[in-house]
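A single protein chain has been removed from this complex, and every other one stays in its place.
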Amino acid sequence: MSDMPSELTVSLWRGAEQGRYETYRVPRRDSQTVLDVVTFVQRHLDPTLSYRFACRVGVCGSCAMTVNGRPRWTCRTHVSKVAKGGRLEIGPLENLPVIKDLATDMREFFEKWQQAKGVFAPSKTRHDAIEQIRPDSAERLAADAAIECINCGVCYAACDTVRWNSDYLGPAALNRAWTLVNDERDGANVARLEAVAASGGCHACHSHQACQEHCPQALNPTASIAGLKRRTMAAYLRGEIKA
Amino acid sequence: MTARRLNHRRSVLWIAALVHRLSGLALAVFLPLHFLALGLAIRGEASLETFLRWSDQPLVKVAEGGLVFLLTVHMLGGLRVLVIENLDWRDGQKQLATLAAGVSAVIAFIFLARVL
Partner (left out) sequence: MNVRLYVWQRLTAALMLPLVLLHIAVIFYASRKGMTAADILARTRGSIVWASFYGVFVVAVAIHAAIGVRNVLAEWSPLADRGAGIFAIAFGIALLILGLRAVAAVTL
């Protein structure tokens, strides 16, 4: 049931920050994903193509690229869903430096994760009793709703505020900070709230919601960031954190 | 050339944010002029009266209608942001944003109907 030609016309970004799109012809196959297409090009047409993938099944987050203008997991994007008239344009994720072709330098993404204190800070030792966490407490529900992030970078690539503000920590880092703010076991929340209350933190978010729209895990960083705004405002007004 | 191209920006919520930002900028540019016009009253009501009669022209009235739209849409857009940030998450953001624009247009039209 395909109005699709038997061959795809695929434009791939070649180069680094400067470069050009090059066109390849790739045979159309049933249940083909965009990752299959990129892999075909590298294996059969041009071995010099650079791209990143790992699991191929949507659990690792490595294969995210810009497909026809939108950031997506290529292993989970069926060609039949996106290739209008058999055409595909594939580029590296936006908002990140390009190393080569379809592979970006993710370091700033992870550095901002650290800056947002998106790291669990233990408050007990093995000699203390295990903390009893109710799975249906409001805080645990809030953390669970945001916890499934696999740092694929799609939200970061989709976010205009990331593009406009190089200090902005970004939706993924802030979303993770929110899960930890809601983790009763964590011991570093004053430092974390100060980190996300600083310039470039949660208050830089304009609620465009591109992150939420594009997240392949259906997470909602906009809501997490709104939660951080409430927490930091309350902490600031109570004098618990400094601006 | 560079690789950068994104086409998701045409989402309703992005447009809403852009309208909010542009209306704010326009109001920020307008405000000093507004204050200067009102300040004409310092020299006595004749100066202000001259200005008010100048502003009776239809084109100026249309511009004023535009300003009413900008003020209303900026306020309603801001209200939507305050709701997102301070109340529990709700879906239906796109409908709220469209409603805000619609209500603002209606209020601006009512203003124009009264003054033109």
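For reference, chains read A and B in written order, and residue numbers begin at 1 within each chain.
Here is the rule we go by: contacts are C-beta pairs under 8 Å (C-beta built on N, C-alpha and C of every residue); 3 or more make two chains touch, one makes a residue touch a chain.
Predicted model only: the values in this text are computed from it and were never measured.
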item	value
Hidden partner interface residues of subunit A, rising order	161, 164-165, 167, 197-199, 201, 203-204, 229, 232-233, 236-237, 241, 243
Those residues of subunit B which, in the complete complex, touch the missing chain	21, 24-25, 27-28, 31-32, 34-36, 38-42, 45-46, 48-49, 51-52, 64, 68, 71-72, 75, 78-79, 82, 85, 107, 110-111, 114-115
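Note that in this section only the chains that are shown with their structure count from here on.
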item	value
Separation of subunit A from subunit B, taking each centre as the mean of its C-alpha atoms, in whole Å	34
Residues of subunit A that touch subunit B when the two form their complex	13, 15, 17-21, 66, 68-70, 89, 91-92, 94, 98, 158, 160, 206-210, 213-214, 220, 222-223, 226, 229-230
Subunit A contact footprint on subunit B (complex, rising order)	1-9, 11, 13-14, 17, 21, 81, 84-86, 89, 93
